[in-house]
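These notes are about the structure you will find just below.
Heads up, one of the protein chains got dropped from this complex, but the rest are sitting where they should.
Up next is chain A:
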Amino acid sequence: MMEFRTPDEELGRFRRRVLIAGIFIAVCFGLLVARFWFLQVVRYDYYHTRAEDNRIALLPIVPGRGSITDRNGVPLARNYAAYTLEITPSRVRDLEATIDGLAEIVEIDARDRRRFKKLLEESKNFESVPLRTRLTEEEVARVIARRYQFPGVEVQARLFRDYPQGELASHVIGYIGRINQRDRERIEESGDEANYRGSEHIGKSGLEQSYEAELHGVTGAEQVEVNAGGRAVRQLARTPGLAGNDLELTLDIEMQKVAEAAFGKRRGALVAIEPATGGVLALVSKPGYDPNLFVDGISTEDWKSLNESPDHPLVNRAIFSAYPPGSTFKPFMAMAGLSAGKRTITQTIPDPGYFMFGGHRFMDDKVGGHGMVDLPKSIVVSCNTYYYQLANDLGIDGIANFMRPFGFGSRTGIDVPGEAEGVLPTPEWKKKRFRKKEHQKWFGGETISVGIGQGYNAYTPLQMANAVAALVNDGKLFRPHVVRHVVSPVTGERRVVEPAPIRTIPFKPEHAAAVRQAMVDVNKVGTGARAFAGAPYSVGGKTGTAQVFSLRGQRYVEGRVSERLRDHSWFIAYAPADKPTIALAVLVENGGFGAQSAAPIARQVIDYHLLGKRRDQPAGEDVDAADEGDEHAAHPHAGAHATAAEPAQPQAGGQEGEPRSE
């Protein structure tokens, strides 16, 4: 209870309370001043820096990736600008709801959603992740009009990689894909992080991978003032980037087209080389794939169908798959025999239809044999007996030492990544190759098999083509290359990829001339005559058949087996015969006799090359086996034979294998 007070006492108390309130105010304001002193004087440096950080962002200017064109300037890989719909997950509360909302405005199918999820898992939270690419103008307008409903959703103009040729030469060009964790680590290791700040794609295969450093360019930087929303409002400084260099290839995409069309649906590979330079004119691996699928991140189902297909479309058969060369090895064996002095050109041997070795009969394909056979005839009719004997005379080391300089069994060094070594078999190789003691011993019978291009030896189509190129180019072996010029789009400077001779193989010109003459005769009267009937030019060649023994690792699919068990068909060729401008090797998997499948493909390619003729249709299926000389009885009865390669499983690199019997 309050006691009664006089008005004066009342006033006095009121004034005291005002005073106390004043003191309270002074304390509170003092507190504020202390706080501002702390923030603005004591911690000034800290907040100053924070404000600057807030303000300035360093944005990378991603350089345009270099384009790739063929030797005639036809674009094989290029960029185009398109709009993408992107989401920054950290700024979105409910991703599902946002995507559902966007799906009402633009078309977003299940595939887009799945890809988005996949990319989301790979990305960091603050990065924007594309949901839909290649928006139409109308879709862009619709999204922008309703963007306020979708915070964290942006429409971005981005450069996209486009492979206008689709599947054509896909194994050469390769593809780019989004930078994944592994790429990121590799970039960090190489110390190239700064240059990849802002880059979203990197070459994953083919030239896109091997020439990544040229194609990528130099990332520029832009200092911008940003607002709280992260939007750049003003440019402060700019270091321009440097666009990536363009690649001009030695490849003739028209020839590539002819070659791929000639393959039709068949699996296989073709390599065509300009002997004088090592420039690759065509490099085919069938089946191919559409590199455009990879650019924005391949969908799971596309990946599955490519990766699990029994045809292995992703494998570059031309450089990664090694096959026993079959009879295409014979011209080189002939060269070896001549060089070693084991044979002369005119020396003849009798061919009774078989060769006896160690109590085993190695059969020729012609029952009763070819009679008396000299070296040219041995090539023209593809006489096995001749080469069984020669191989025996040369010995495995003699063969290997002669073949090695041609590049057999070693990487050619082509500028397309992913090359396999192949196998040039020697006793040492076998020792290293097999772990079990009983498998390590080299048997004489194995040498016999190698002599006709069977057995352990296995070479890539590229190695075959390059060896042919060396044979017809006076022994000059080049490092094959697909890129001819590296062009700077800024300065216009053209860097020429010089032909890189590896070595000159020391064989006698007259020996080469004899073998080449025999190879020309192959196409006139021998195993290739049918395929090159009526050709208005002179062309050297040799058919071959590589055996397919093993089905290991392949699932048994009825109706398929018989086809997959068929032999691989080889054909090597060069033209024109006197002054070759093209050397090539063709392999058709399970194509049967070389003359049947591979030679007609070579014919179409050479027709195009020399005559400009194009057929653009599968070749050779109408051509009968004109090869009574080709090795029917390729399986030596003695069983001194092993398949070194598993051609039906090209991804194994053709170097896997086990001795089958001994």
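As a convention for this text, a residue touches a chain if its C-beta (ideal position, glycine included) is under 8 Å from a C-beta of that chain, and two chains touch if they have at least 3 such contacts; residues count from 1.
What we mean here is this: contacts and distances are computed from a predicted model.
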item	value
Undepicted complex member, UniProt protein name, chosen from "Aldouronate transport system permease protein", "Fe-S cluster assembly ATPase SufC", "Molybdopterin-dependent oxidoreductase" or "Peptidoglycan glycosyltransferase MrdB"	"Peptidoglycan glycosyltransferase MrdB"
Contact with the hidden chain (one of A:D192, A:E225 or A:D290)	A:E225
Positions on chain A where the hidden chain makes contact	1-2, 4-5, 7, 10-11, 13-15, 17-18, 21-22, 25, 28-29, 31-33, 35-37, 39-41, 43-44, 46-48, 50-52, 54-55, 90-91, 225-229, 233
